[in-house]
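Apart from one protein chain that is not included, each protein chain of the complex appears where it belongs.
The block that comes next holds chain A.
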Amino acid sequence: MRNKTNYITTILLMLGSVFILFPVFITVINAFKTPAETAQSILALPSVWTFDNFKTAIEMTNFFNAFANSAYVTFFTVIFTILSNSLVAYAIARNLHRKAFKFLYFYLVSAMFVPFPIIMLPIVKQMSAIGLMNLNGLIILYVVYGLAFNTFLYTGYVKTIPKELEEAAIVDGCSKWGVFWRIIFPILSPMNATVGILTALWAWNDFLLPLVILSDQGDRTLPLVQYVFQSQFATNYNLAFASYLMALLPMLVVYLFLQRRIISGVTQGAIKS
């Protein structure tokens, strides 16, 4: 019985997916319409597919600048997070039998329970005092705040790597650093992918941290730009949708190609917690 295709469930799931896709559908078709067309019917397809809204939105929000900012922050956050967090977790995992390292492990991991608002007010004062209210400051915060969860993820994984592998390399004259970069780091690849995906999603979509940290107009990331221009969009929905679509599109495209990897990466991350 279970081998037959379940058509009723298939149809129900397809109906459900309409609800999921609906906001994206509305965004896409209205991004190409004129205000008059939207006023006539929100759901109708545009009579002429025009890119005028996109042109105006690009100029108005300085889209390419915001895109570059988001890309810059996401790229360097992911690189530095993978390189540094894996190293820290490796050192901790290999010394968990020692009190100091065990303490360090719990110190970092327990930060997962600290909600950001408790740090928010002081960190803004602090970042402004040391002149880091910019994209680089943002990258530092993402890399540092990621440590809590990533240490947890990586440590669990490092423990499964047999120590004999390292000992053999050391006999061959490899230093501890060499052992990590040449032997451990490549073995960590699946975990690096998971951490990279989770970090990229976080840094790319995050709104609160850029909102409080970035002080310069030219530094605004994509979500922040949509927020700042909200009041100016209010009079022209089509312009707003064009802008939203451009902001959502990069991630949608990445998702289209890396769907399987992203789903498994996020699942791995969530289950381990």
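Note that in this section a contact is a pair of C-beta atoms (placed from the backbone, for glycine too) under 8 Å apart; a residue touches a chain by one contact, two chains touch by 3 or more; residues count from 1.
Here is the rule we go by: contacts and distances are computed from a predicted model.
K.L.:
As a check of understanding, state which of "Aerobic glycerol-3-phosphate dehydrogenase", "Putative tricarboxylic transport membrane protein", "Transglutaminase-like domain-containing protein" or "Sugar ABC transporter permease" is the UniProt name of the chain not shown.
P.N.:
Answer from the UniProt record of the missing subunit chain: "Sugar ABC transporter permease".
K.L.:
Among A:Ser47, A:Gln217, A:Gln232 or A:Thr267, which one touches the chain that has been omitted from the display?
P.N.:
Of the candidates A:Ser47, A:Gln217, A:Gln232 or A:Thr267, A:Thr267 is in touch with the missing chain.
K.L.:
Counting contacts across the full complex, list the positions on chain A that touch the omitted chain.
P.N.:
1-7, 9-10, 12-14, 16-17, 19-24, 26-27, 42, 84-85, 87-88, 90-92, 94-95, 101, 104, 108, 111, 113-126, 140-141, 143-145, 147-148, 175-177, 180, 201, 204-205, 207-208, 212, 222-223, 226-227, 230, 237, 240-241, 244, 247-248, 251-252, 254-255, 259, 262-263, 266-267, 270-271, 273
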